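Quick notes on the structure that follows.
Of the protein chains in this complex, one is absent; all others appear in place.
Presenting chain A:
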Amino acid sequence: MLTGLLYCSVPVTGMGQQVGAYGVQDTLRSGFSSVKNELLPSHALELSEKNFQLNQDKMNFSNLRNIQGLHAPLKLQMEYRAARQIQRLPFLQSSHLALDTLKGNDESISFEDILNDPSQSEMVGEPHVMMEYKLGLM
């Protein structure tokens, strides 16, 4: 495991802490901060897993654009944007049925469905905070 820490020693942005009100580290909500914690990923796969879906989509869209022209990814992304809006408020569980069907996730099972299922999470987000964050008021 130590070797795991050693070879992911490329400092990256994006591991940073949540910025609270007034743009300062929010110790109450996200714990103590340390430069090493923010700079280094804790596991070699952490970054690649966080961005996996994004990277897959980027790759697929660029393939589509090269094969079928610009209209194909444009139309698809428009549909994704529309389907993404069909959901409940952020602190409630939404089924994402339309989005899953569009992306093809309704026909596959992966670790996202088995491990850490958000519907079985033991923690509930606080409604006001999550709404404020979503609307950008925080």
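The rule is simple: contacts are C-beta pairs under 8 Å (C-beta built on N, C-alpha and C of every residue); 3 or more make two chains touch, one makes a residue touch a chain; residues count from 1.
Simple rule for what comes next: contacts and distances are computed from a predicted model.
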Hidden subunit of the complex - UniProt protein name among "Small ribosomal subunit protein uS17m", "MTX3 protein", "Proteasome subunit beta" or "Cystatin LXN-type domain-containing protein": "Proteasome subunit beta"
Residue, one of A:59, A:82, A:97 or A:129, that touches the chain absent here: A:129
Residues in chain A touching the chain absent from view: 1-2, 4-5, 18, 28-29, 37, 41-46, 48-49, 52, 90-91, 107-118, 121-126, 129-130, 133, 138
